[in-house]
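Removed from the display is one protein chain of the complex; every other protein chain stays in position.
Then we have chain A:
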Amino acid sequence: MSSDLATPGVWTRAQRASVERLHIRLESLLVLVALSALMAVLSPYFLSFSNLLNILLATSTIGILAIAATFVIGSGGLDLSLGSVMGLSGVVGAFVAVNLGAPSVLGVFACILAGGIAGYINGQLVTRAFVPAFIVTLGMLGLARGLALVISGGRVIYGLPEFMLYLGQGRPFGIPMPVIIFIATAFIAHCVLAYTRFGRHTLALGDSESAARAAGIRVERQRRILYTLSGALAGLAGLLFSARINSGDPTAGLNYELTAITAAIIGGTNLFGGRGSILGTMIGALIMGVLQNGLNLLAVQSYYQQMAIGAVLILAVFIDQYQVRKESRV
């Protein structure tokens, strides 16, 4: 939450408090509304129901990665390997289901397990080998991507079994399965982060590791769980993405960590830990989704979209740091 030191502005303290209770950053909500209004004016298709579902569908993968980023960054860590681990997981799942001919359920399980193992290795290296998280996960970014290419022989593994396809392409009640799974994941993640001891310890750890240690929290164990969780969520994202495109693509999720981390930061996660909320991150993920969708509708080249995402990340951190500096000066 941004501190409620009386900042002169449009919002009174009471209004701020009522929104903060929901763990949402007001500014990001305003940006989402403004951005959506702008897109609606610029493109007549934007507000159509099918396009809104499209936005949610596109956001589901990024959103799940952003949930992982919120937990890890909120704890004072960093996971740069999200996109690569997602790509690796999709390939492993497709390899198990297609090349090995294993049942769908095993394919699903393999996706999440592969992500979890990558995350577990990250956690072990960070907490036991004392290599900085930045380096560990940067290394894993390369390792996981390379391994995905090795397993798949550099080719897309095509033709997933039916049950896996359903997870990506099924539409119960007209709503895409990935959207349903994404919303369910976000709901559980929100409850865990905001209302359980595990979630509170995560943020306390990111706030002050020494305070967490003094309070008897098993800091290293908590970090290992968080990195493993992050990897498993990347595995889930990889599963949904593969299922949607009906193939294990070794280049899937390229640069997705950039978008996911941006979404988490826009949503109010403190880059240095101690603050973060899943509801905020969802708004951040939707902002990224609306931005990409809008730029698509306006037929802006994807090269420019990449630039836009990078610029938004820097801008979001700048605004956050500016506010922190302003508040600490009072």
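Here is the rule we go by: contacts are C-beta pairs under 8 Å (C-beta built on N, C-alpha and C of every residue); 3 or more make two chains touch, one makes a residue touch a chain; residues count from 1.
The criterion applied here is as follows: contacts and distances are computed from a predicted model.
> Using the UniProt record as the reference, specify the protein name of the hidden chain from among "Lactate utilization protein A", "Sporulation protein YqfC", "ATP-binding cassette domain-containing protein" or "Phosphoribosylformylglycinamidine synthase subunit PurS".
According to UniProt, the chain not displayed is called "ATP-binding cassette domain-containing protein".
> One chain isn't shown here. Among A:169, A:208 or A:246, which residue touches it?
Final answer for the missing-chain contact: A:208.
> Which of these touches the unseen chain: A:170, A:274 or A:310?
Of these options, the touching residue for the absent chain is A:274.
> For the chain left out of this view, which of A:134, A:195 or A:304 touches it?
Answering carefully, the residue with contact to the hidden chain is A:195.
> Which positions on chain A touch the chain that was left off?
Considering the whole complex, chain A reaches the absent chain at 1, 3-5, 17, 191, 195-197, 200-201, 203-204, 207-208, 210-212, 214-217, 270, 274-275, 327.
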